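Structure record follows, encoded as C-alpha cells.
With one protein chain removed, the remaining protein chains of the complex are shown where they sit.
What follows is subunit A.
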C-alpha cells in the first residue's frame, strides 16, 4: 500500500453534487499520509466553507478506503492550503464541461471582477455570454446566459 495506490482508489469517490467529478480531480484531497503502524490520514480542504457536501465527502473517503481493506483511516480537514478553483485538474475541467457545467476559468494572481463575470458556454463554446446571477443551485455554481445559442447555463464559479 502506497500513496499512489490510495489516490487511484480515491478516483472512485465523486463529488456528491457533481457525480462526474472525482475528489482528486476537484482538488480537495491535498495529501495522503501513511504512518509506520499503517494508519492512513487523508488531508482534505473544503471547497466552500458552508458546503454541506463536505461531510459526505469525508464519509465516502473513509468508506472507500475501508472497502479496500484499510482498517485504520481518518480524514483531516484543514485550511492550511486553502482550496481554489485553480486546483481543479484538466481532467476535472473536461468532466465538468461534458456534464454541461462551464469549468472555472484558470486565473493568475487576484481574482477580479472580469474573471467572475466571464464564462465560456459549455454547449456552443461561445464567449459571448453574460453573468445572470452569481448564485445557483449549489454554493459552487453561478448562472450565465449564452447570447449565441440562447441558453441559460451554469458555471462552476471561480474562487
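A few notes on this one:
In this text, contacts are C-beta pairs under 8 Å (C-beta built on N, C-alpha and C of every residue); 3 or more make two chains touch, one makes a residue touch a chain; residues count from 1.
The criterion applied here is as follows: contacts and distances are computed from a predicted model.
When the unshown chain is looked up in UniProt, the name that turns up among "Phenylacetate-CoA oxygenase subunit PaaI", "Signal recognition particle protein", "Tryptophan synthase alpha chain" or "Lactate utilization protein" is "Phenylacetate-CoA oxygenase subunit PaaI".
When the whole complex is considered, the residue among A:49, A:98 or A:147 that touches the unshown chain is A:49.
Across the interface with the omitted chain, subunit A contributes residues 46, 48-52, 78-80, 82-84, 111, 113, 116, 132-137, 139, 142-143, 157, 159.
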